[in-house]
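This is the structure I have questions about; it appears just below.
One chain of protein is taken out of this complex; the other chains stay put.
Right after this comes chain A.
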Amino acid sequence: MFLGVLFSGGKDSVFACRRAMETDSVVCLITVISENPDSYMFHTPNVRWAHLIAEAIGVPQLLWSTRGEEEAELSDLRDAVAAAKKSYGIEGVVTGAIESVYQAARVQRICRELDLWCYNPLWQIDQVEYLRLLVEEGFEVIVTGVFAYPLDESWVGAKIDDRLIRELESLQKRYGINPSGEGGELETFVLDGPILKKRIEILRASKTYENYRGRLTIEEARLVDK
């Protein structure tokens, strides 16, 4: 089946893409860029660099922009998916949704309206097991945003590895943090992985942090051979 993946460059969309590539043909990566930094549906930091990951995977990217207002955002997503159906002949959409009923139900409705299959291959996955799987399978993922207590400045730009996963597991028990950031606690960006033919090198980035909210914004990056 020809599939389009809703693609932000964060770990969930990249891992969902990997799973889709194992069973079906991923023919495009659909990236919606929101002008609203507090977008309801779309991962915003560094999404402008998702094109590098798409190029490294070797699948065309369909870019679509939205003003990021709650309901207009949905109709923009619908238009983006409709454009992917028309341009790439997709028969289904893949998302990286894990727990968010809000996000999953809205994408399901769009797919029903457009007569497309909808796949959520990370749906209800155990979040700690999922992070371990990411690392085991060779994904290099960094934290590009933190938005919850008690995540301090050291998390911004940190690489997801075994030590970080253990720490997230402990924060889950103590503070109810979702280890994979499903509650909006964390945002991530993928630098390398088994489906990337090249890796992403960040040449310049800036960091902001205040009151348990921080961001690493990529300012210059390139693809390098592995």
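The rule we apply is simple: a contact is a pair of C-beta atoms (placed from the backbone, for glycine too) under 8 Å apart; a residue touches a chain by one contact, two chains touch by 3 or more; residues count from 1.
Keep in mind that, in the parts below, contacts and distances are computed from a predicted model.
**Q** The complex has one chain missing from view, so what does its UniProt entry call it, picking from "3-isopropylmalate/(R)-2-methylmalate dehydratase small subunit", "Iron ABC transporter permease", "homoserine dehydrogenase" or "Glutamine amidotransferase class-I"?
**A** Options "3-isopropylmalate/(R)-2-methylmalate dehydratase small subunit", "Iron ABC transporter permease", "homoserine dehydrogenase" or "Glutamine amidotransferase class-I" narrow down to "Glutamine amidotransferase class-I" for the missing chain.
**Q** For the chain left out of this view, which of A:G68, A:P121 or A:G145 touches it?
**A** A:P121
**Q** Among A:N36, A:Q108 or A:T217, exactly one should touch the missing chain; which is it?
**A** Counting the whole complex, the residue in contact with the absent chain is A:Q108.
**Q** Applying the definition given at the start, please give the residues of chain A touching the unseen chain.
**A** For chain A, the residues touching the absent chain are 3, 19-20, 23-24, 92, 94, 101, 105, 108-109, 111-112, 115-126.
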